[in-house]
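Heads up, one of the protein chains got dropped from this complex, but the rest are sitting where they should.
For subunit A:
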Amino acid sequence: MPADKILLVDDEEEFILILSERMKSRGMSVETAESGPAAIKKAEKQDFDAVILDMMMPGMDGIETLKRLREVNPNLQVIMLTGHATLPNAVEAVKLGAADFLEKPANIATLIEKIKEAKIKKMVLEEKQAEERIRNILKSKGW
């Protein structure tokens, strides 16, 4: 089974450096970005099983980054990481399609569990879309 491919987005350089090292030691393939625009660039070039996204970032914040990431790839599973786990933020993020929410500092076991769940959700979504495409082809060809 290929390694889970994760994009970790946070403006705290030291935080993402250590967390990515811990995730890599658990067999994950981790890319990092220190800003919203940098994350979008990476998501445009590569597919990720999950994105771990900090809510509070300078410039483009987590909510705006989430919107843009979902435009790039609507199937992308984004787990919001926040120090301000307030209900309005959570509701807004979920409305915009965030897969989950996790308060910072996060327990790595919980984070990994959520990544696994996100990966399964993405696989189910992609399988459904593939089935839909096949059905459409079959219909259009009259087979």
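The rule is short, and it goes like this: contacts are C-beta pairs under 8 Å (C-beta built on N, C-alpha and C of every residue); 3 or more make two chains touch, one makes a residue touch a chain; residues count from 1.
Methods note: contacts and distances are computed from a predicted model.
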| item | value |
| --- | --- |
| Chain left out of the displayed complex - its UniProt protein name, from "Radical SAM superfamily protein", "Alpha-ketoacid dehydrogenase subunit beta", "ABC transporter ATP-binding protein" or "Sensor histidine kinase" | "Sensor histidine kinase" |
| Residue, one of A:P2, A:G27, A:P58 or A:P88, that touches the chain absent here | A:P58 |
| Selected from A:A3, A:I18, A:I120 or A:I134 as touching the chain missing from the view | A:I18 |
| Residue of A:V91, A:I108 or A:I134 in touch with the missing chain, whole complex considered | A:I108 |
| Subunit A residues that touch the omitted chain in the full complex | 12, 14-15, 18-19, 21-22, 25, 56-59, 61, 83-84, 104-106, 108 |
